[in-house]
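All protein chains of the complex are present and in place, except for one that has been dropped.
This part shows chain A:
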Amino acid sequence: MIVRVQENLFDAGAELNSFAKNQPTVGAIVTFTGLVRDVAGGLQGMEIEHYPGMTAKAIEAIAADAQNRWSLADVLVIHRYGTLHATDPIMMVATASKHRADAFAAADFLMDYLKSRAPFWKKETTGDGASWVAAKDDDEEALNRWS
């Protein structure tokens, strides 16, 4: 398991290639990359705050849960904090398995849990000022799929 919480930009392609190396029993890797989206037009920046003492531990617990539920050779989670701009990558998950079904399901699970259970908060700045992104009820309900 690889978990990185960082301010720096990452290269999703390079991360995938590095993750895929030295995995002779792996037949499938699923990756998801989340990008900063300019929802209404005019996004000047997105500030991502996190809880340094808790973030990596919370993500590791979610990744360990995924490893218990599915047959995974490895899991990678990268999540950024700090000031980002439209089109910047925010986060990435990669799951490696013998077969694709486990890799897809685990990546889906990781995304649902990272959205609502990893201690990050997003604040968007536009020409109208800055506002915190509200959590969606749908995101919370998505967790019920896995219980």
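Here is the rule we go by: a contact is a pair of C-beta atoms (placed from the backbone, for glycine too) under 8 Å apart; a residue touches a chain by one contact, two chains touch by 3 or more; residues count from 1.
Assume contacts and distances are computed from a predicted model.
Student: Between "3-methyl-2-oxobutanoate dehydrogenase (2-methylpropanoyl-transferring)", "Ring-1,2-phenylacetyl-CoA epoxidase subunit PaaA", "Branched-chain amino acid ABC transporter permease" or "Molybdopterin synthase sulfur carrier subunit", choose the name on the UniProt record of the chain that's been left out.
Tutor: Of the names offered in "3-methyl-2-oxobutanoate dehydrogenase (2-methylpropanoyl-transferring)", "Ring-1,2-phenylacetyl-CoA epoxidase subunit PaaA", "Branched-chain amino acid ABC transporter permease" or "Molybdopterin synthase sulfur carrier subunit", the one UniProt assigns to the missing chain is "Molybdopterin synthase sulfur carrier subunit".
Student: Per the definition of touch given earlier, which of A:26, A:73 or A:118 contacts the omitted chain?
Tutor: Result: among the candidates, A:118 touches the missing chain.
Student: Against the chain that's been left off, what residues of chain A make contact? List them.
Tutor: These residues of chain A touch the chain that is not shown: 34, 49, 51, 53-54, 57-58, 79, 90-91, 111, 114-123, 132-135, 140.
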